[in-house]
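Shown here: the complex without one of its protein chains, the others still in place.
For subunit A:
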């Protein structure tokens, strides 16, 4: 404590002096409280300093001192804690024996130590008790894990005294009423009752009071510095005042002058000018602008028309229905955003309630609508229609129906014209094939077969005369009646020679059957080709121009090329991609056209390879035909398109026409005239002029000539096939309504 007090200021010494008398009789256990009290005093000092802010410098220094002091105090506290611990230990060990008292002797008037009387009873003999352990003042936790608790004077281990079990403990509490106020003491290895001071301390801590029993929270204020008789008269230090206290600062002056100069020069504005939203306009366009082009001006709104007038002509006023229709429309669908109104005089015109909204919409247009510059064509729409030569200058072409032949209501699928152009055969779905004369329509002969007639094809040879009929999965060759005798014999020798050609080395599934010559008649076919039964109805024939080969397509998609002289059929393709719709022989070259659903392939038959694939862009091809020159091909489709291919140019169509309102069924070029015709399910036949120039640079000229109407649409089917008459510009058409018509020029 002496060392402690020595570091304190004089004021602090006073405190200590006052407090020490109280502290003296206390035992060591409470010593640290005094220290705390000291700290409390220091804090009260602080408070006083705060109250007197005038003496700033001193208070500052005091504060700092206090801070240090408190720091030091903390350290000391720790030290003292240990010390006090030691003290308590020693005290406790002393307390085991009856305490001696120092009294003044009555006799000698001297201090003397009086020990309590030892009563010589049974208990007084301490020899029977366990001796207290004397291991010394050591931290007992060193021996926590060991069986002994220390060493005695002789260096022998002092064993840990036995502790009773839980039952013993309980019995002890039952016997001893003070057991609950005692605690285990490690040093003595025994229970020790708590002193009344300790119990009071516990009670205070428990109650949340100040643990110091002597602390008075309400003690009277002591005015240490200004109180009665306590004022300080003399300065604490006799040192001279420093010069800076009474000479004006040079550096401060320099700093201030710097600012003054800046203000004088205008570098620092004394008060910043208030920023305002107002600004003065100036001649912004007087200096030249950048060379960049200005952005395009926004489109101007439409100028008002007569209908917007407050007093429009009466015819502009809407009728009742118009008004209702306008009101029922959504505002964005309306053609005009107002209804015309008429007011007798200007003073009656009310405010326009949509004004704000209209301006707003305009502004939305200005900043939210994407703008696209559109070129507006200011031309006569009729100038878009191509100028073509008049059909009248392109005569002859079929333009009226000269006659009509009926097939008793069955669909006439196919029709064919003889190479000399005098006879027509037509076949219907009931199996009837009819031969008639083209000029007057008189039926000469009628054949009846079992099954549908799918295709008809007259042999193009002029020295022989016969035609092929596709009946279901058989192809029959028939010689028409009234044929010249020499022609007949030649035909018979061609179709059924007396010495049959040797059969092909490879076996074919196709059978050529000829009835014995004795049973030949006009009614029965002279030769019948039986296709494999799975192939389906023969639906398309194409004769080679020499008349020796006949290509047939069946609905099953199989293609056969039949050679009449050799009585042999062969399938040109092992495998075909897609379902074949139509086939054609090239008129001049050994080429073969095959139309599948979407493509047209051209094969070279002599070299046996693919020449070209045409892409018409039609989804389902229905028919095709090649121009007699062999350089142009037309392809028709069920999706109403007609494609014209220039075979020399490209595999894409040169022209795509779409004029029929239903699927195109059939197409044909005229063999001699520059004409072609297409028939459609809409019941009409369209005739075109198609001129092909020998000059390769000139594009072919296609002129629509005539739309021939006359067939009825039955069950969605119209004109099923058209064929040209070879020598005249006449057209033969067969329809689903069971009629065959001849169209003449």
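In this text, a residue touches a chain if its C-beta (ideal position, glycine included) is under 8 Å from a C-beta of that chain, and two chains touch if they have at least 3 such contacts; residues count from 1.
Keep this in mind: contacts and distances are computed from a predicted model.
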One chain is missing here; what is its name in UniProt, given the choices "Pescadillo homolog", "DNA damage-binding protein 1", "AP complex subunit beta" or "Phagocyte signaling-impaired protein"? "Pescadillo homolog"
Would you mind spotting which of A:151, A:599 or A:659 touches the chain that isn't drawn? A:659
Looking at the full complex, which residue from A:177, A:292, A:408 or A:505 touches the chain that isn't shown here? A:292
Chain not shown: contacting residue from A:114, A:213, A:325 or A:366: A:366
Out of A:346, A:440, A:485 or A:697, which touches the unshown chain? A:346
Using the touch definition up top, pick the residue from A:283, A:440, A:485 or A:697 that touches the left-out chain. A:283
Footprint of the hidden chain on subunit A, which residues? 272, 274-285, 289-290, 292, 294-295, 297-298, 300-301, 303-306, 308-316, 338, 340-341, 343-347, 349-360, 362-364, 366-372, 377, 381-382, 384-388, 390-391, 657-659, 702-705, 707
